[in-house]
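The complex is shown incomplete by one protein chain, all other protein chains being positioned as in the whole.
This part shows subunit A:
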Amino acid sequence: MRDPELNNSQLLQAASEGTTLVVPRFASTSYVHVTDGYLSFPSLKDPRHSYHYKTRNSMWVSEVSLLHFSLPNSSQFDIPNNLTTRWRHKFTSVRCSSRSDGQSARTRKSYYELLGVSVDSKPQEIKEAYRKLQKKYHPDVAGQKGHEYSLMLNEAYRVLAREDLRREYDASIGKMTVGFGGIFSGMGYSSWKGPLRPQALFVDENECIGNTFVMDDALGCARVKVQYGDDDKKIEVSVDSCPVNCIHWVDREELAILEFLIQPQPKEGYGVFGGGWERPANVFMAAKAFNKQLKQQADHHQRNASRTVEEETPAQAEARANASMKIKKERLSRIWNWVQEFSGSNKANKE
């Protein structure tokens, strides 16, 4: 029947309707659309929204974080219960299975993940990864069942292969992370159950399992699901008793970035289809670098945003209209997903 994650994607859809957030003239990116787990970042300039940037920031961030930080619900674990042995059991069994699920791949992956390349990979690597995957999953090779994968690959490649589109896409990832440094709005992977406080709990997954287990397929890992999920004492016990010292108290502001960065970036070609995954070796160092990058981007946004006060010319208006057409085109099919859902549920009913 339904993918259990669909609630999130519905939320995403709802969120996306209202949050065509605009940061005008920033690398010509102005819109980010989130549709059913897909991000598309066409260029569209709409000065009317220029200054909604800040006011919508929180919503923006939450929308994005839903996409980027939620992992399969089924595989989340509760931090306090019986510590490591139990965790390990959980990740290996549940995580991997939910990862290899095609539908979850469809609704969750960034284009980079889909192609199994890192965010900083060179065009050549992207090309190679795309070809490698197509050779395996193109319908000519894999039959009709390769259709959906092939579509996704084409879309991801279309964006990442073109410098301008990729820049927009990257910028949008950057954009959504701009919020992290600012107002903390509860995004990130873990949720807050209780008042915000300066310290947050974070599991360095590399430390926790990376040295102990080698996961063959996807990301077996531990993480914090709920801040304040248990009383302090219990948590403290967990932190202290972790044999590999992987649970940390961190600054609240850093949490989202850390949780973002600790997510494995797939490597070596086969991304969602089973291959290596890569995390920063030292997530704390990576967070520092990332923060710096975000700050630069945020400055850039501000600088560029201030240029967009001028009136729109008719030509610009037309360009905008065309761009909005493009944006609609570039959204991957919601309707198709619906149909899949319906036909899927029909099938399930029959069975």
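Quick notes
Note that in this section contacts are C-beta pairs under 8 Å (C-beta built on N, C-alpha and C of every residue); 3 or more make two chains touch, one makes a residue touch a chain; residues count from 1.
We take it that contacts and distances are computed from a predicted model.
The chain not displayed here is annotated in its UniProt record as "Heat shock 70 kDa protein 8", chosen from "tRNA-splicing endonuclease subunit Sen34", "Ribonuclease H2 subunit C", "Vacuolar protein sorting-associated protein 35" or "Heat shock 70 kDa protein 8". Listed here are the subunit A residues that touch the chain not shown: 10, 13-14, 17-18, 20, 31, 44, 46, 48, 124, 127-128, 131-132, 134-135, 138-141, 143-147, 150-151, 154, 157-158, 162, 321, 324-325, 327-336, 338-339, 342.
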